[in-house]
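Here the complex is missing a single protein chain, while all its other protein chains stay put.
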């Protein structure tokens, strides 16, 4: 538990073809380097889970790693569409992509149920929307005390949960701060987990707003400075907003995307890429 | 919202005869001074809610403020029984006390449901215990996806939620740290809320592990230094373990308790008592 | 969102219709209001309001930042400046469960790809077939529950027949469903979309039917021009008014923000 290893070894050990894999990080601390390593290792038929599939999922989908996407908002934030995602959904390129679509509140609660060892979560949500008819993992549930009808969603329990954090200590305890999203829930809900970190330190001094994941809750840790780029790691890096803008052009065209993938992901080791 | 006032005014304004009132604080930050002010103001027929009714609830019950107790563990922690609670349950002194009994996990989830605006919460709990037959607010619920049977408990939505915290700023934002228990949930689940604080400061500098309740979530704030005594406020005071020991003797005897109440609560203003 | 260089009608002062829309949206936020803010125009408008007439506006972003006071316009919903300046930063599950769901938020601020006469919003797919869409949009995000649970919803969207349709292709977020009474039947606790602010004017629900009607036009815009840009026969309010033009202070604050 909390074993420190290389990113390549961690992905090889934890992520297998056909797995359900969640890479989380809400704008902040997105584990992009881990996603690139999954592409480099050529994983296939993955069910990818993520509230906000953005650039790294566009890349995974365009590289043909995914069979299915479970999500609540698929876009390039502040820029526009995810062209590889759209191409997969609308034209089945490079492979057809099955989708299971939720709202943020529903996805967040699905992780909560997974982290809590419950088969489902209850929320006020979805009622009156057309999502109910399209998504089988949305069901009505009646309060046994008041008779009120609410909505149930099933737990998410990914085979592998991957997040990026600022730091870990040598014992494998992880610390992250700033916008912490659903990272704790993702790690706790997943059967296996990987945390990439900006740095490994001797001691995690307490910080305001920090979430700590004890070593025994994490399977593998890899030190990957800049591993969240083009998203950011508060205290370590700034968001690369130009990259998000540039992605719109690169991703619009299959050939441009394929060239980019060859040059920037497949043709590089993790050390070169970060 | 987050209006700063005196403890006496806050209790007079917020707590009415017949109300459901929750004073929370898990060993740490117990709002004892607020409980004493409720006794002084002679409130009656209260439904008192608390996971761990301890000395301050023994005092409220012995003083005749309560008609009903909703709880999960009623004892003098590390010492033994609550004698005023037992006298009320077993002999109806000074008035009969109805009880609604849960487990900690159930109570915590009832507050969560209240804070989340849901009518109920779901947990793995109570199954096989005799609590199910005695407590009507425990019901089975079936997962609509797996068919598994779990347990539902209804939301707690007290009329008044009262907690103690280390600090508030002049705008009425509240900050507490250390063991924070169910305090956030209590304030968010309650229709009205009171936070007593060790001190009011110009600025709440961020602290590791701190919970912040924005001003607009709190109805009234009162500065009551030492207001958690004999429990403690991390960074301000130590737990008075001798008081817990001494309470065993005082509370065993109705006359000794009544004398204590007259001398230490009824005969003192809040300023003298703290 | 960058300001558009749309030419303004002759005789009207030097501002764009996009600026008018954003300023009008900012004005809709009363001081002290708790506002759940989406990125893009809603965030620009909310931050403008905080710098002009509503310094105590409480900005809440779905990234978990409560009471953010950014000194510059945040570039994403999870911009570091939001966490650094917030009263509290909570997890994403908590922001939805403890803060949005119980109805603690006064105003939800949404955009839309399509919006219909009952204020229902589509951000999922264009086209009749969900499985084979004409255009795949980003999807729901936080919008369905913002639309359901905020006490009021304000929508900002550019006016066009493509966006303003008789019936949305997909109901991502419920406005008034198929009309008055539907929200109650669905158990939606908030009031629904009380105002739709566009680059041409302002639509509000008819008090009886909850159908969106034109209550205001922006300076220099003709009511018929708005009707022409709307995919249903847009009704005009009997007391149809004209929006006050942007003040110099509002324009300066908005341009400074961008």
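Here the chain labels run A, B and C in written order, and each chain numbers its own residues starting at 1.
Note that in this section a contact is a pair of C-beta atoms (placed from the backbone, for glycine too) under 8 Å apart; a residue touches a chain by one contact, two chains touch by 3 or more.
In this text the structure is predicted, and so the values were computed from the model without any measurement.
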Chains in view that the hidden chain touches are A, B
Which residue among B:102, B:192 or B:220 touches the omitted chain?
B:102
Per the touch definition above, residue among A:42, A:92 or A:117 touching the missing chain:
A:117
Provide the residue numbers of subunit B that touch the chain removed from this figure.
26-28, 51-52, 71-75, 77-78, 81-82, 85-86, 89-90, 101-105, 108-109, 111-112, 123-131, 134, 148-150, 178-182, 184-185, 209, 211, 232, 234, 238-239, 241
Need a quick check: the contact residues on subunit A for the chain that isn't drawn.
115-118, 173, 184-185, 188, 211-214, 216-217
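Note that only the chains that are shown with their structure count from here on.
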Counting only Cα atoms for the centres, state how far subunit B is from subunit C in Å.
41
Roughly how far is subunit A from subunit C, going centre to centre by Cα mean, in whole Å?
28
Mind pulling the subunit A residues that touch 2 or more other chains?
123-124, 148, 150, 209
Multi-partner residues of subunit C (at least 2 other chains):
97, 101, 149, 189
